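Only one protein chain is missing from this complex, and each of the others stays in its spot.
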Amino acid sequence: MPTPTLPNLALACTALLRRDLTLAMRHRGEMANPLLFFVLVVSLFPLGLGPDSQTLQTIAPGVIWVAALLAALLSLEGIFRSDFEDGSLEQLLLSPHPAALLVLTKVIAHWLVSGLPLILVAPLLGVLLNLPTAAMGALLASLALGTPVLSLIGAIGVALTVGLRRGGVLLSLLVLPLYVPVLIFAASAVADAGIGLAITAQLYFLGALLALALTLAPLAAAAALRISVS
Amino acid sequence: MPAPVELMDPTTANPSALATAPDRFEAHDLHCIRHDRSLFAGLNFSLTAGQIIQIEGPNGSGKTSLLRMLCGLLQPAQGEVRWRGVDIQAQRAEFLADVAYIGHLHGIKEDLSPRENLRMAQALGRTRNDISLDRALEHVGLYGFEDLPSRTLSAGQRRRVALARLLVLDARVWVLDEPFTALDRSGKALIESMLEAHSRNGGIAIITTHQPVELTQCALLSLQLAA
Partner (left out) sequence: MWTFFHKLASPKYFYDISGRLLPWFATATVLLLLAGLYQGLWVAPADYQQGESYRIMFIHVPAAWMSMFVYMLMAGAGAIGLIWKIKLADIVAASCAPLGASFTFLALVTGSLWGKPMWGAWWVWDARLTSELILLFLYLGYIALQSAIDDTRTAARASTVLVLVGVVNIPIIHYSVVWWNTLHQGATVTKMGTPSIATSMLIPLLLMALAFKLYFFTVVLLRARNEVLKRESGSGWVKETLGIK
């Protein structure tokens, strides 16, 4: 009898990460949609409120962050829907590897494809809304800490609704209330940095939220996926 | 009588054959409730190494639900499934390493080639080392198609990629839901020969199908689900 190779967790996660990134690359066009949405939404505000630079500067942190939330929401379905529809999600759950870690890998892949571009584009949007340069660093830091949390919490919502016919609308209702703490601390960090205040408290909270989400969200999402698949 | 466990040279032995419990796959008192309707109750069977069972029944009798319970995707309302004497819910990782499932959805990603799909399946499960991906794909009749996007393959060819998964993984238990779907006569013969080889190697298989299964080299047990 030939010796089988025992399952290797690190190998599984790297293979899964590579697979998801490859799949995203093969649909490169779709990657741009949430990004364009992000830019468009932010651009609408000056059009709606007038171009007064003082107003724009005041609303900039909140507006950029709300737009980031909505863009994240838009891109969430992509985490599990395709896998659910062709049966590869079932195969993932039938793997001997811990489902929570496989889910975490998928969320990381999703963030690399949808969260990271938001961070890269954000300074441009800051410029559009007259964000003071002192706040740029805070904007990037808050997005770097906050967007993974959005992906992680969002993954729970997607996991719960992936089997439903019109899950998209329900997804927003489930996930947006949970996004509120991130929004509050992140927008506050950017606003405070703009007027020269220290933002260590907000960044610590965002960091704590990230740590909590990293540990608990994959477990909740894996449990929700098992339920959705049954 | 379960096949006696042979003691082998530890350097080449299959670790799973050295396990103290013999291969036995059992369903105990399974009760299935779907969409608030009870489909079946008190379902029992026991399979040992080399045995293959065909689940038959009319549409809606719960065949798919039963198969999903057997691989742990669905929780029974009552009862349990046991592998080597232990409830599968109590030994998830060990059981899942030993089982391979092909359901209605074949689990093949359309944007990946057959080779890439198989590589992913290998990473997720326990791989056999005695067969290469190319050999597996050739065996299922996909020679020359290994690197094309699966989207360009026919439904039958995609199902063959899923079958190749059974060849590269070291799974003791095969759970196949309507495996002949979309396959032509040669595809059906392929599955039958794969099942026979699997049984010869001491594997266990549970399949559902409407079509008659022709196995010449091993016995086929049958379980009938009522409507």
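A few comments on the model shown:
By letter and in written order, the chains are A and B; residue numbering begins at 1 in each of them.
Heads up, the rule we're going with is that a residue touches a chain if its C-beta (ideal position, glycine included) is under 8 Å from a C-beta of that chain, and two chains touch if they have at least 3 such contacts.
Note that the coordinates shown come from a computational prediction; the quantities given were computed from them, not determined experimentally.
Interface note for the absent chain: among A:L164, A:A198 or A:A211, the touching residue is A:L164.
Screening A:M31, A:L101, A:L140 or A:I184 for touch with the missing chain picks out A:I184.
Of the options A:N33, A:S82 or A:S230, the residue whose C-beta touches the omitted chain is A:S230. Listed by residue number, the positions of chain B touching the unshown chain are 33-36, 77. Chain A residues in contact with the hidden partner, per the touch definition given at the top, are 156, 160-161, 163-164, 167, 170, 173-174, 176-178, 180-181, 184-185, 188, 205, 209, 212, 216, 220, 223-224, 227-228, 230.
Simple rule for what comes next: only the chains that are shown with their structure count from here on.
Residues 8, 12-17, 68, 71-75, 92-94, 96-97, 99, 101, 103-112, 116, 119-121, 123-130, 170 of chain B are the ones that touch chain A when the two sit in their complex. Listed in rising order, the residues of chain A touching chain B in the complex are 1-8, 11-12, 14-16, 19, 22-23, 26-27, 82-83, 85-88, 90-98, 226, 229-230.
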